[in-house]
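Structure incoming, see below.
Moving on to chain A:
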Amino acid sequence: MKELRLMKGNEAMAEAAIRAGFDGYFGYPITPQSEVMEHLQKERPAIRTGMVVLQAESEVASINMVYGGAASGKNVLTSSSSPGISLMQEGISYIAAAELPCLIINVVRGGPGLGDIQAAQSDYFQAVKGGGHGDYRLIVLAPSSVQECSDFVKLALELANKYNNPAMLLSDGAIGQMMEKVELFPQQPRWTLEEIRKKKPWATNGRLFNQERHIVTSLHLIPEKLEAHNNHLQAKYKEIEKNEVRYEEIKCDDAEYIIVAYGLASRTAQKTLQLARAEGIKLGLIRPITLFPFPKIPISTYAEKVKGFLTLEMSAGQMVEDVRLAVNGRVPVEFYGRTGGMLPAPDEVLAVVKNVFKI
Partner candidate 1 sequence: MNIEMIKPENLVYTKTKLMTDNALSYCPGCGHGTAHRIIMEVIDEMGIQEDTIGIAPVGCSVLAYEFMNIDMQEASHGRAPALATAVKRLWPDKYVFSYQGDGDLAAIGTAETIHACNRGENIVMIFINNGIYGMTGGQMAPTTLPNMKTATSPYGRDVKEMGHPLKMTELIAQLPGTYYVTRQAVHKPANVRKTKKAIRKAFELSKENVGVCFIEIVSNCNSGWKMRPNEANIWMEDNMFPFFPLGDIKVDGQLITK
Partner candidate 2 sequence: MAKVKGTIVVDTETCKGCEVCIPVCPTNVIAMSAKVNSKGYNYMNLVGEDCTGCTNCAVVCPDGVITVYRVKV
């Protein structure tokens, strides 16, 4: 029997965290995502599933609680918004280096600085290129609906555990705050002790008799060892790029021009498509769902067929660079964006398409 609810994106992510079988959540209030922890505390998952929910003294403490929990073999997550995620960057770098599976949710708000609390996509670089120190990557999923907010929490946990790598959900203030119909997936059991021992033999949760003890660290003082570790990480990221790219294509088969947009901006783009098609303009949309691994191949393939791309972002232009890399100069890759939490309107975007491509 389908479980349908009308929920905010933030609430859907919280509910999904309980249902995905997470063991712990550690977070700190920040608009526009405080409902994640509010929902979790209201639902008392300690009774429902035994899940630990703890409000920390800061985002720095939160991400380090996630580090400790993940290093002990538990499935843990945190959520925050842009300024908070900036505070978490050192911790995230440690987590990526120590190869600890976990989920970090970023409900992006207008920046830079204190900015505002409206929706934005200006954390793309931080999420996809790595906002902390060192060469590392997060698996980054970009939901564009409340349904995807719920589904991607479950998917992110699976991918994080599959690759022993932190995963990030890159949502935004609008998706977090808007209410939509969502079908909730059934409760998944939390991992048993045996499952933790089997699937995470490296975890530090008290070694069993005569099992050798474990160390979780990101310290490798000998350069040869650190380089070998880096090579290992890079090989893993190649593997993720090979296997885990996810994207959506709409009306690209006959498209002469394609918009590339993710999350909220992709919803605006879909309306722009309708308006364009009504005027006989062959416009298509590629919506990256995984921002890392980025869908280079489909974009590169279409670069052989279309006359140009327009990247639409709620930022000053970040993903556009990855689109340009994929297109590699074969056709123009234009950019249109609004910042500060402003939302681009569908007709506004259509006007830009017509203008830049002289239609």
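On how the list was made: all candidates are chains of the complex that A comes from, given by their letters.
To be clear about the criterion, a contact is a pair of C-beta atoms (placed from the backbone, for glycine too) under 8 Å apart; a residue touches a chain by one contact, two chains touch by 3 or more; residues count from 1.
These numbers were taken from a predicted model, which means no experiment stands behind them.
Participant: Check 1 or 2 against chain A and report the one that touches it in the complex.
Facilitator: 1
Participant: In the complex, go through chain A and note every residue touching candidate 1.
Facilitator: Touching candidate 1 from chain A are residues 23-24, 26, 52, 54, 56-58, 60-62, 64-69, 71-72, 74, 76, 90-91, 94, 98, 204-209, 213-219.
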